[in-house]
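The structure that follows is given in the form of structure tokens.
The other protein chains are all here in position, but one chain of the complex has been omitted.
Let's turn to subunit A:
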Amino acid sequence: MAYSFPEEVLEHVFSFLSSDRDRNAVSLVCKSWYEIERWCRRRVFIGNCYAVSPDIVIRRFPEVRALEMKGKPHFADFNLVPEGWGAYVHPWIRAMSAAYPLLEEIKLKRMVVTDESLELIARSFKNFKVLVLSSCEGFTTDGLASIAANCRNLRELDLRESEVEDLSGHWLSHFPDNCTSLVSLNMSCLGSEVSFSALERLVARCPNLRTLRLNRAVPIEKLPNLLHRAPQLVELGTGAYSAEIRSDIFSNLAEAFSVCKQLKGLSGFWDVVPAFLPAMYSVCSGITSLNLSYATIQSPDLVKLVSQCRNLQRLWVLDYIEDTGLEALAASCKDLQELRVFPSDPFGAEPNVALTEQGLVSVSEGCPKLQSVLYFCRQMSNAALVTIARNRPEMIRFRLCIIEPQAPDYLTLEPLDAGFGAIVENCKELRRLSMSGLLTDKVFEYIGNHAKKLEMLSIAFAGDSDLGLHHVLSGCESLRKLEIRDCPFGDKALLANAAKLETMRSLWMSSCSVSFGACKLLGQKMPRLNVEVIDERGPPDSRPESCPVEKLYVYRTVAGRRADMPGFVWTMDGDKSLTFS
């Protein structure tokens, strides 16, 4: 039995468990397994930084080496969460600097990170290896300098899409000459030019460098210098891909690419001059991931490039590719798993490219492994969606953004309920869905009935009544994250399904019809939820209780209400009728 096994044996067995779910399950078996497991858990993932507190984590898991954490709600990406909302990482860094001296990895998403935090990381963790800041903000290049200078064993520094105050490019020069451990460097979000010679030397002395994502300021003429010094690169993000068209630049570039036999991923491509694209052709057959979403080049050039990449699994591209380009993609890239098509002119009134629903239909027909889609377009039809659903029943992520809110089926002028209904009915493994276009309560009925594995749902300008929300909350068994904006959902469905909210990570509702009174009620009745009202008009109790709140963010937590709310966030507490932090 469990108690006759030596701890060391159990610990050894547990060390093969990497998934959090498995570890959580194991820790529930009995007290001794709980104890053994918690002492040997090395990686912690916190999906919502306010769901738990640093003290609770540290108390339970004393030997953590890697922390991954997310902060702001997803809609913060689209400016729906006001500045100052929260998600500060500093309290965590402070607590961990004392408790986890051996911490090696910190991966954060949508959190506020300050230079102070970065300096504290650099000082506190002697064996620090991995820093990934995804869509974070609040720090400057000075903070990066601290990391570069002090983290002797730094392997990964990845700033993907973070908002960094770029004081200068000097931070890169802070990597000491004896730093040879770098495996991954992603500075693509920075604006300033770094010292190129410092970069060259850094790349040259790091033999394990596999990922290098440059920023726009690195000119294409200098790219060969780097490629020659790092022929083992697996992922490359170019800088600006343009220069005066000269044959020596071209041939240097082509030669440099040909040396990189391991390249699998390419990104960057700001300011592309198409004439330089063929320089890459020698690596195309090995490319599995291609991010051309900043490349403002036209369909013929895109097609030429993409049809060389027969092993492509992931493509991110602008809608310049057009339907014809997507048809070509479908014909050439039979391994394609993920497609993201971004709009080149999202705010223009008229379409600027010939990209319609047909492009997506072609890809769904031609690419048998397609499972993840993000598609911006200006027209859609139920027929197309039904076709896509039938073609690709193994779809896992489906995000469709029709640019005009509430656009109907352009052929029949009906709502797109049937189309999205077909998606959820056919694609039984669907885990993530974002919808757009004209949608009534009907589509939510379909979702509630069929989308049993759906984990994340994003809804905008859809539905007619609370019934819609009720279908989702009562039907989607696996739902973890629900984000809603500008829908006529109110109090009833929310209150009727309050218990459901404890089974989810979070619920976001903005510009809906949830009244302040309902929020209070929810907060009172559900002590394990934080019910936070975001309202920039001032205190909610200065308006009638029936008045809808601007934004509502509800999440489960074991940490109680948070103490760092700004003046426009109110928590609905059970203790008082209205509390301010």
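To be clear about the criterion, a residue touches a chain if its C-beta (ideal position, glycine included) is under 8 Å from a C-beta of that chain, and two chains touch if they have at least 3 such contacts; residues count from 1.
One rule holds in what follows: contacts and distances are computed from a predicted model.
In the listed set "Translation initiation factor eIF2B subunit epsilon", "Auxin-responsive protein", "Flowering locus T" or "Large ribosomal subunit protein mL43", the entry agreeing with the UniProt name of the missing subunit chain is "Auxin-responsive protein".
When you scan A:Gly348, A:Pro368 or A:Pro527 for touch with the missing chain, the hit is A:Gly348.
Among A:Ala493, A:Leu507, A:Val554 or A:Met572, only A:Ala493 touches the chain left out of the display.
When the full complex is taken into account, the listed residue touching the unshown chain is A:Leu521, out of A:Leu103, A:Leu521 or A:Leu552.
Annotation: of A:Asp22, A:Glu83, A:Glu394 or A:Glu477, A:Glu83 touches the absent chain (contact as defined above).
Take subunit A: the residues that touch the chain left off the picture are 75, 77-80, 82-84, 135, 161, 163, 189, 270-271, 293-294, 296, 342-349, 376, 401, 403-406, 421, 434, 440-442, 445-446, 449, 458, 460-467, 470, 474, 485-493, 495-499, 510-513, 515, 517-518, 520-521, 525-526, 536-539, 541-548, 550-551, 563-569, 580-581.
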